[in-house]
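With one protein chain held back, the other chains of the complex are shown just where they sit.
Then we have chain A:
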């Protein structure tokens, strides 16, 4: 870990202004991923700009359009346990609580959750090649131990997956991301925020240099009646998803009025298929229809030596989670929040 400056700013514009003088600066809120990356010698920022104390980033509040705004610096745990999130957006609450550990959720920020780096073993080892870390250096994961890696949307250059649970729910809920940069504010649809690796695996998302996430807006519709988050992993807590599924349903009796299904642990970003969701519209909520939707979602999935299982596992998980969403109060194990 190199020597660095620790900078504070009175507000968001001032914080962004600081990046102008400090090209190798990093914003810090919770730091739960940044410090790991730093200690592993993957990043070496020369300055930290502390945004954890900025009032405008620290609020949770209702929006005039009926939605709800999550400040970027609000802690994951404070978000998950907020009464409005628990009652109106329980899918988000469940997803957050399935992630990391209680200690990390108490520290990690909402904005930081969107920006966490992949957990690919090879990315984390600065002594080995990695196209995401050093563009053009190669990808040992493709021929190596690729149990955790992508089955959808991967490229020759990169098969890493995005590790967040929270973002899988945000994708299903169609949240919007508000960002501020030198050129002012803009808002991105959740599906436009993260990107697939393609030829540029070093870019995880579409933020421009110096841009700061200020908040996440949830739309009015939160699917509070029929939802489920199912996370499958190698131990019952404190492990990243091999496959996770966020399912939100709007029901009319046994008929699906609207369905949202997002997958985690399978691609470089939370994975949705609008075609599959459209397929479910007006259909009966049953195993067969969820299975057919799963086939649409997983079309084009490619398994590698150690992650082939994910294709079948994802299908079974989509079916199970669809059924669980019909009765969210009887959450079966696998959806249980981590402790």
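In this section, a contact is a pair of C-beta atoms (placed from the backbone, for glycine too) under 8 Å apart; a residue touches a chain by one contact, two chains touch by 3 or more; residues count from 1.
Just so we're on the same page, contacts and distances are computed from a predicted model.
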By UniProt, of "Xanthine dehydrogenase, molybdenum binding subunit apoprotein", "Formate hydrogenlyase", "Carbohydrate ABC transporter membrane protein 1, CUT1 family" or "Sulfate-transporting ATPase", the chain left out is "Xanthine dehydrogenase, molybdenum binding subunit apoprotein"
Any idea which of A:9, A:60, A:84 or A:128 touches the chain not displayed?
A:128
Residue in contact with the excluded chain [from A:62, A:234 or A:275]:
A:234
Of A:242, A:280 or A:297, which residue touches the hidden chain?
A:242
Using the touch definition from the top, which of A:75, A:133, A:194 or A:320 touches the missing chain?
A:320
Contact set of chain A toward the excluded chain (per top definition):
1-3, 41, 119, 121-122, 124-125, 127-128, 140, 143-145, 232, 234-239, 242, 309-310, 312-313, 316-317, 319-320, 332-334, 336, 338-339
